[in-house]
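Inspection log for the structure reproduced underneath, given as structure tokens.
With one protein chain withheld, the remaining protein chains of the complex are depicted in position.
Think of it as A and B in the order they're written, each chain with its own count starting at 1.
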Amino acid sequence: MKRLIVPPLLFGLAFVVLLNAELLEPLLRTLFPNVREILYARIPLIDLFREHVMMVLVSSVTATVIGVSLGVIVTRPPGRDFLTVVQGLSSFAQTFPPVAVLALAVPAVGFGFRPTIIALVAYSVLPILNNTIAGMEAIPRELTEASRGIGMTPLQVLFLSELPLSARVIAAGIRTSVIINVGTATIGAVVGAGGLGVVIVAGLVRDNIAFVFSGAAAAAVLALAFDWLFGRLETLFFAPRARVSR
Amino acid sequence: MLPFVEFKPNRVAEGDPFHLWGLGLTWEPWLLAAIVAAALLLALSGEGPRVRAAKVAVGSALFAATLLVALRAGAILVTEATPFGRVGPISGFWIAALASFLIVEGSLRTASWNPMIKGAIRVLPLAIATGALASGALDSFAMVQEYINRADRFSQELTTHLRLAAVAVMAAVVIGVPLGIVAWKRRLLERPVFTLVNTIQTVPSLALFGLMIAPLALLSRQFPLLRAMGVQGIGAAPALIALTLYALLPIVRNTYTSLSVIPNAVIEAGNGMGMSRRQLLRFVEAPLSVPIILSGIRTSVVQAIGNTTVAALIGAGGLGVFVFQGLGQAAPDLIVMGVIPIILLAVLIDRGMAVLIGLVTPPGLRKDTL
Partner (left out) sequence: MIEFSCVTKHYGDITAVDSVSFRVEDGQVCVLIGPSGCGKTTTLKMVNRMLDASSGEISINGRNVSELAAEQLRRGIGYVIQSVGLLPHMNVRDNIAIVQRLKRVDRRQRYRRADELLELIGLDPEQYRLKHPHELSGGEAQRIGVARALAADPPILLMDEPFGAVDPLNREVLQTEFLRLQRALKKTVLFVTHDLDEAIRLGDTVILMKDGQIVQHDSPERILAAPRNQFVRDFVGADRALKRLSCFPVEGYIREAQQIAQQDAASFSNGGRGPDSVVWVYGADRALVGMLQRSSSGYKVITLKPEEVGVVPLSSMKEALSRLLGQGIRAVPVLDQRNCVIGEVRLPDIEELNQAVL
């Protein structure tokens, strides 16, 4: 119970302080007494925060849809020919640094929100795809066989047995993706995508530690909050077997 | 058909796209078309070792021909009249290159050839490209021009990049391996250790770099000695610390795993035959765990190459300098010039580590790590 209440309270408190100018200012003043311009005035932090969350959500949802569908397709009989190739390419492409993918999106589609989303989706599809394939491949053949044997249609086999059985592994892939996306979106500021990286970059350019700190802290808390949330969801959805009837 | 290359009269001008047949080339486009046709034909002709070999050959030929056409285009478009002119490969070129990669890689993956031959085939296009670069044939290419203009700076930043990543990973090994062992031996410490390294890895890289700045700036102000050693808020010091922290998780995790996968029975058997502590380490524990720890280091190095790119933002240098300069100046060619070596580094190091891990893995445990 304690683990359900304390972290959200801490995250909530951190967000309230970091995103609220009136509360943030005194904090920064004590931390950095020598800095003259203490608050990033151009855009309220809360707006950048919202942009950041939007970028992560849009790209993660898109990547999940693409990654899971692709993973499902290449594990069906018609798509099976491509399985090894897709698997190989996807783990190969994962060695590309996310920031490289982000940078390459600019020559391809220009500056702004769009290339960032494209780069985030392109990169974060990979862990989801890999995990979907891994999850599907790990299901014992007898189980899908048995599902077929009791009269499930191929779609029912997919939705009633294969996806639920691999959900845990897929969810872990989504979690990885979301965390990567929070990080890459921070760098998105450099290509003009907005988000919390804007404050950090502005601080670096103007040599203003207070800016850097406020942006970095907010981005860090955001990533940790996402990670915690996914951890909770995982235990909530995938651990009931241990809780029942004991 | 998509435009193949573009021509820019100078660095900042908009490029004019050129199609394959719009370049005034004679036989080269036809060669390319013939190879594409052959590839399509092969794609339809099923499986088998012969088809696979043919696919690899055609794929490699496709790459060579693509490069050749681009080269010839450069020679035609950049003339005496346009001394600042430069060509840049665009969609058509990239798609052809990607297709050649997919064809070759796709058939190599399923082929059961000698790993040495596979490796050679994979390195071949790289060698061709490097050769073309060295011969000066690619000089009219935009990114190559960006490189030529910065050749000294490039090798300097490349060295910085490699040094930062290498030092950080080495430090992470020195800290991470004992940490993993401690987490395994002392059950009480397992949770805190993993919570810590997991949390660090969760924090966005740019944010972690940012968070390093303030305390280091403070320290450097307080202690002149540190400042004299070069520790400041921005630069190499915070970058190294952040990179090291970042590299910890895979190493700690894999060290821990490597210990947990050694079956108790095996240790017992070793003890039972009268092995000393050192012999146990030498004959039992190390052969089983070193490959796993190495694959943790592999993950860490590849990540570090990427994160070092970001470190350029806090003034640590490295190849990220070109990328962010390019982004700042809205100069795509410069961006590509910075990004491609970074990707190549990541990929080559990943492959190299895979080979190394394969070599140190006892034959009985070998899987295809390539």
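What we mean here is this: a residue touches a chain if its C-beta (ideal position, glycine included) is under 8 Å from a C-beta of that chain, and two chains touch if they have at least 3 such contacts.
Predicted model only: the values in this text are computed from it and were never measured.
Note that the undisplayed chain, when the full complex is considered, contacts A.
From the set A:T62, A:Q94 or A:Q156, the residue in touch with the chain omitted from the display is A:Q156, counting the whole complex. Of the listed residues A:P26, A:G110 or A:P164, the one in contact with the hidden chain in the full complex is A:P164.
One chain of the complex is left out; on subunit A, the residues touching it are 140, 142-143, 145-153, 156, 160-161, 164-165, 241, 244-245.
Operating definition for what follows: only the chains that are shown with their structure count from here on.
The geometric centre of subunit A is 22 Å away from that of subunit B, both derived from CA atoms. By the touch criterion given at the top, residues 102, 105-106, 109-110, 198-199, 202-211, 213-214, 217, 233-234, 302-303, 305-307, 309-310, 313-315, 320, 323-324, 326-327, 330, 332-333, 335-336, 338-339, 342-343, 346-347, 350 of subunit B touch subunit A in their complex.
Of all residues in subunit A, only 31-32, 84-85, 88-89, 92, 95-100, 103-104, 106-107, 111, 179, 182-187, 190-191, 196-197, 200-201, 203-204, 207, 209, 212-213, 215-217, 219-220, 223-224, 227 touch subunit B in the complex they form.
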